[in-house]
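Only one protein chain is missing; all other protein chains are in place.
This part shows subunit A:
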C-alpha cells in the first residue's frame, strides 16, 4: 500500500504539473528505494523489474540523430516550399503542413517534429496575416496520428515495443495500416473541423514568395549524408529482429555514424539531448518497479483477468477506449509505463500469441490516439502550445481540446473497428 500511496501522490503532481515532473519522479523513486519497496540493485539490471535501458538508449540515440538532422534546414525548406505551393489557400496550406508532419513523425519523435514544423508555420501565417492556431493544432493532431505508425514514432510505442518484445516491422505491419486510414480520414475531416477558421489570404502571398527557402540548406552535402544515414537507421530498425539486434543498439550505432559523417562537435550534439526527459523516464521506471516488486501490478492484472474472463475482445475494447480516455487526461508516457506491466500480465493469460498481440495493439492505439485528447495529453501538445504562446498565437486548453477530443473519439472508434475486424473476426 505504501508503494501505491507514493505512486499516486507522485502521479498527482505529474498530472497536475504542480511541481517539476523530473524532481517528482526522482523524489518518489528515492522514497521507494529508502523504504525498500524496489528490488535493490535489480532496479538497474532487471529488464522487467527495473529501468528499461532499451527505451532510454533508444531515445538517446534518436535524440542525437534528430539533433543533427534538424541542423540541415530541411524542414524549413519544406515548410516554405509547401506555403508557396499553397498560393495562400488555407486548406491547401494546412494539408501540406499536415503531410510534412505526419510523414516525418513516424521516423522522428513527435516533439522534435513539432519543434521543426511549428516555427516555420508561424512565420508563414504571420506573412499571410492569418491566425496560426488552426494550423498548429492540425499539426499536433497529425503528428500524434503519424507517430503511432512505428516503434520509434511515439514514446508510448517505444515502451510497449520493449515490454512486449515487438519489433519495428511488427509495428509497421499492425499499426501503419490503421494510421494511414485514420490520417486520410483526418485530412478530409479538417476541412469540416476548421471550416470557421480558414481565412483566404491570396493578397499577401507575395510576402510568402519573398521567403528564400533555398537559404535554409547551407550544406547540401551534409543533408544528403544525414538522409543516407537516417535511411540506413530506418532499414536497420526494419531488420533488427532478423539480425537479433536491439533497437537501442541500432539507434546508438546510427547516432555514432551520424556524428561521424556530419563532422559536428560532439559537445554541441549532446546539448540537443533532452537529458531531463531521459531522467524522467528512468525515475518513472523505478517507480513502476516499486509497484511490480510489491505485487500491486500483479494484483491489478489478476483482477483484470478475473473480471474479463476469456472475453478478449472486451479486454481489447477496454484497453483501447480506457487508454484513449486516461491517455487524454494524463501524459500518455507515465500512463503507458504504468499500464505496460499490467497488460503484460493479461497478455500472459491469452490463449494464443495472436490474441495477446491484439491486446498490445489495442493498448498502443488507445494510448497514441489518446495523446490528441487534450492540451496536456502528450509532450508534443505541450511543446507546440508553448511555441504558440511565445510567438503571439496563444492556444488555450479548451481551444485545443475541443478539436482534440473529437479527433480522439473518431480515431479511437476507427481503431476499435480495425482491431475487431483484424484480430477477432
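By definition in this document, a contact is a pair of C-beta atoms (placed from the backbone, for glycine too) under 8 Å apart; a residue touches a chain by one contact, two chains touch by 3 or more; residues count from 1.
One rule holds in what follows: contacts and distances are computed from a predicted model.
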| item | value |
| --- | --- |
| Which of "Dihydroorotase", "ABC transporter ATP-binding protein", "SufE family protein" or "CBS domain-containing protein" matches, in UniProt, the chain that is not displayed | "CBS domain-containing protein" |
| Residue of A:29, A:56, A:80 or A:193 in touch with the missing chain, whole complex considered | A:80 |
| Per the touch definition above, residue among A:3, A:43, A:59 or A:115 touching the missing chain | A:115 |
| Residue among A:218, A:310, A:354 or A:396 that touches the chain left out of view | A:218 |
| Contact residue for the chain not shown (choose from A:63, A:123 or A:339) | A:123 |
| Residues from subunit A at the interface with the omitted partner, ascending | 71-73, 75-77, 80, 115, 118-120, 122-123, 126, 207, 210-213, 215-218, 386-387, 390-392 |
